[in-house]
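With one protein chain withheld, the remaining protein chains of the complex are depicted in position.
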Amino acid sequence: MMLQILLAISAALFALGLLAALTRRNAIMVLIGIELMLGAGNLNFISFWKFSAHPETITGVMFAIFSIAIAAAEAAVGLAIVIQVHRRLHSVDVNEANQLKG
Amino acid sequence: MSASSSNFFSGTADAGALEVSLGPHHPSTHGVFRMNVRMEGETVVKLQPVFGYLHRNHEKIAEKNSWLAAMPYTDRLDYICSGTNNWAYAVAVEKLAGIEVPERAEYLRVIVGEMTRLQNHTAFLGFILGDMGAWGSALMYAFREREKILDLFEELTGARMMLNYARFGGVRCDTPAGWLDKARAYLATYPAFLDEMEQFLTGNEILLSRLQGVGVLSAQRAINGGLSGPVLRASGVDYDIRKVDGYSIYPRLKFRVPRGEVGDCFDRFMLRLLEARESLKILQQALDQIPEGPVVNPAVKQRGFKPPAGEAYGRIEGPKGELGFHLVSNGTEKPYRYHVRPPSLINLTLLEEMCLGTKIADVMVILGSIDIVLGEVDR
Amino acid sequence: MNFPGSGIIKGMAVTALNIVGSYFDRAHAKRLITEQYPEERPKLAEASRSFPFLVFDGDDPEKGIRCVACKICEKECPPQCIYIVKDTDANGKPIMRPKVFDIDISVCMGCQICVESCPFESIRMDNIYEVSGYDRFAPLVLHKPQLLKSNAYYHGIRPTEAAATDARIEAARLRKEAAAKAAAAKVAAAKAAAAAKAAGEKAAETKPTQPE
Amino acid sequence: MNFFALLKDFLLQFLGLFKNLETLPVECMRLLREFLTKLGELCGITMPQWALDTVSALVLIVAILVTFLVLFALMSVFERKLLARAQNRYGPNRVGPFGLFQPVADGIKMLTKEDLVPRAADKVVHYLAPIVMVAPALMLPVFLPFGRGMVAVDLSVGILAFFALGAGTELAVFMAGWASNNKYSILGAMRAIAQMISYELPLVTSALVVALVAGTLSPTGIAEAQSGYFCGFLPKWFVCTPWGFAACVLFYIGALSESNRCPFDLPEGESEIIAGHLTEYSGFKYAIFFMAEYVGMFAVNGLLVTLFLGGYNAPFPFLEWVPTWCWFFIKLWAVALSMVWVRTTLPRFRIDQMMQFAWKFLLPMSFVTLLAAAAWYYAGQGPKAWMSPAAWSASALIVLLSYLLLGTFCFTRRHSATNRRYLFSE
Partner (left out) sequence: MHALFQKIAALPWDQLPQWLFLIPGLLMLLAAFAAVCLRNLIHSALCVVLSFICLGVLFMALGAEFVGFVQLLVYVGAVAMLILFAILLTPASEVQASNNPLSNFRLSSALHAAAGAAVSFLVLAGLLAAIAFSPRAANAELPAQPAAAPVALIGENLLTYTLLPLLGIAVLLTAALVGAALIAKEDSKS
């Protein structure tokens, strides 16, 4: 029963992240949406580890730690790209950046 | 200086530029002085000094009053060194009227003048550290020593800063009993303070990195800008009016004139320290050789003083630079034209050139290193 | 030894010396020079000046006032902050005493030119420094009664200068007396001479009438 | 057994506690918990177990809050008095005996001052900034061991938790700078964040060095690792080892810049930009920023004492009779007052020099201390390293060599007062 509530919460968080990524026009909000989705994934890892039969093999926890590190690196690179896009096109509107040239 | 800042800000504000108006009500400008600074990020791109907030119409007042009445107003020109202001005005009037000054008066003038230079350089050491954010501990040490000189002035002339001491052809009053010994005793302790200040500051890495290489001024540029005083000598130009004109009894006294090589804020800072040591040497010699005799030329009538018609320009080496008075007399009781050459204002004209390309924190240090006093800049 | 960071340590040593010094230097000699103002009053130097005051001899201010209202100080004062009105006696003839003598101490800058230009040694510099008031104009104009202070007070604040002034006044008085005596003697001598001459002529007159 | 009998009984027990000073605080807490539970029973409400735990936790939290607010109040007076003594003046001595009631006066002044909010400011963020600043600062001291067995939250990841919560201050500074909506604030906020981020790395790395040698991340474990004495009377504090001294200096510099104190008080560089991100704050919000800065400073000092100065251990064997929690507060005050001493002497860094100092000198230096600590630990085979000369010489060599190398590269290569010549003319 408790595990189902936890999974429901992380599913909701994932859906909100997806909503942000899909509907918002500003590139930064898309990145925020991705961060939320990654957070939801971590929540799932930890909850399954919490209710696993023998929790001393802490694979779930290790997975969460590594995914946090990767998410940080991804956020850094993503935002650097956003700044460069802004410098080129003077706007961060996702629809604008539709040409691959230059 | 037209304070029209409208054209300054109307420039197109491109992305990074940030216009900031530092002052007139600002913690570290020495008095009411404003700078419109345009910055890209932290570096200064354009700087327009705006002053005139302390203009009291000093020269017109002097032309309305009698010759003697202008003397107390010269105290308020550069209110930190009123001793040298009075002296410069007296020298100019004596050159205009051809008055002789007795020996003891010359010695007293040199003693008060060099003491004024000493306390001005001491105050400067304190101010520049306050600008860099040293929380005033060095400022308090400097003011502790300066207080003792001001106490000596109070015993001699009656006021700590507004001395009103020089008169045409001499000085107003003789030294009270025991004053010379007290002065000798105090000046004997002064080198210990300068050593403490030197040990306290010149080795300090943070201070070195904040002062060295900042606000560099080449000797040629300083001469063209008409600079004078420690700022000029810091850029390597050997020009000290005490040696050039040899006025008063300076040719008799043995002292040296330091000058720097690079001409940045650190050189100006060290110049003041070295000049303070030279002033100490002068004071020791003057205090030993002072003769007895009258303190003012009895032939001169102070009240209703009417110099012959004519024109004269008298100048001395003030702590901030060449302080000169240009006086025109038409034989009446009131000066026809009375003009002051303010060293602070003329040293200030090169401020923007020194500040371009530096950081906002450096602008404060460069302004501090020129050592301006707004009373003299605005008159 | 100037390894990196040694300058900072030397600077810290100076401040440490000051911190420790301030606790063990009770005699205020070198370091802790703050005066706790309301409790410790500042010891003013004898020559220190703030605002002028009028001197009067003896103990009655009105009779002993030295000022003769000659208005030289009013003319000489650079910021023109002295205002004098001459006194008139019963039937309107002006007499040599000020009826009104105001000094606006918010304008006065204590430059002591009035003391130098006063030929009658009647105005001197005081060293009071607590003259603030609760209004901008009225309390800052000192009228004659507030300005008048006795010569004894003057001796109190400036012993040497007061003694020198009294000596000068004494010498001037003696010189005047001597001059007066000399003048009186001269007048007496002139009268005597005149009398002698008159006596001589009378004698001559009487003598010529006898020989006819 | 009415209320007053209960009170009298507990007061007698309280007086009895003073016989053994060492365990005084712990016994007081226990006594207070018993008193509260008995009071609860008196009023007839039976509390489940978790409620009892929360009550005891609340008692601890209130105790820590009170101590740190008293420390903040005293520090604001002692800082001004020590600053004054260094500047040859007295410092506040008018309010109360020796000026000790000055914080009360300051507090009242701060509370009665009008709390301005600029019209164009972002009201919500402007209101939230002080809260986001002071909340983590007040949570930090929870992880510090005040005495043997006296730690509020004994986490095995205490050090990591400390830095995790410490990260909130940068966010608060940004919110304050952004919400005030004026030029000076944005400049100040940018400077503050750049400074905090670039100085957080040396801070965390030097804490890592101690974790490496002590083998644990929990503050009590580290404090225990520093108890005991080597060669007779010298305390086994980490600051006495070469790498420990270097790491302690780096941590000290990091602590100075983390709480925006003297050589690094660029954000409120009054001589340049008025009060940085605090320009638009006044009244109670400014008092909260002020409190957050001081409590944060005490917390970081507490960590420095725990990591390097042996937490609650006595410096010499013959001084062991002094209770352990006294040692912690004595050292805490020593480090705090030394920060004031630094404040009286050093001028402020310029922004680019500060960044250059952090990235080119502090960071490589902290990696070198990591290396030196490892050399010390493995050359001396673990805890026996305190006595083995090989360990000492290895780590000392590494630290000194790199210090001189980096020092010359960073500081004196370009600026040295000696290569300046001044000519004199007759």
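We just call them A, B, C and D in the order they show up, numbering each chain from 1.
Assume a contact is a pair of C-beta atoms (placed from the backbone, for glycine too) under 8 Å apart; a residue touches a chain by one contact, two chains touch by 3 or more.
Please read these numbers as outputs of a predicted model, since none were measured by experiment.
Peer 1: So which of the visible chains would the left-out chain be touching?
Peer 2: Taking every chain of the complex into account, the missing one touches A, D.
Peer 1: By the contact criterion defined above, which parts of chain D meet the unshown chain? Give residue numbers in ascending order.
Peer 2: 48-50, 122, 124-125, 128, 155-157, 160-161, 163-165, 167-168, 170-171, 174-175, 178, 193, 197, 200, 217
Peer 1: Which residues does chain A use to touch the chain missing from this display?
Peer 2: Here the touching residues of chain A are 1-9, 11-20, 22-26, 28-29, 31-33, 35-36, 39, 42-43, 46-47, 49-56, 58, 61-62, 64-66, 68-77, 79-84, 86-87, 90-93, 95-96, 98.
Just so we're on the same page, only the chains that are shown with their structure count from here on.
Peer 1: Could you work out how far the Cα centre of chain A sits from that of chain C, in whole Å?
Peer 2: It comes to 89 Å between the two C-alpha centres.
Peer 1: Report the inter-chain centroid distance for chain A and chain D in whole angstrom, where each centroid is the mean of the CA atoms.
Peer 2: Result: the chain centres lie 35 Å from each other.
Peer 1: When you check chain C against every other chain, which residues touch at least two of them?
Peer 2: In chain C, residues 2, 4-5, 7-8, 11, 14-15, 18, 31, 33 touch at least two other chains, as defined above.
Peer 1: Judged by the touch rule stated earlier, which pairs of chains are there in contact?
Peer 2: B-C, B-D, C-D
Peer 1: Which of the residues in chain D come into contact with chain C in the complex?
Peer 2: So the residues of chain D in touch with chain C come to 82, 85-90, 341-342, 344-346, 403-404, 407-408, 410-412, 416-418.
Peer 1: In the complex formed with chain D, which residues of chain C make contact?
Peer 2: Interface residues on the chain C side: 2-5, 7-8, 11-12, 14-16, 18-19, 22-23, 31-34, 36.
Peer 1: Could you pull out which chain C residues touch chain B in their complex?
Peer 2: Touching chain B from chain C are residues 2, 4-8, 10-11, 13-15, 18, 31, 33, 44-49, 72, 76-78, 109-113, 116-117, 125, 160.
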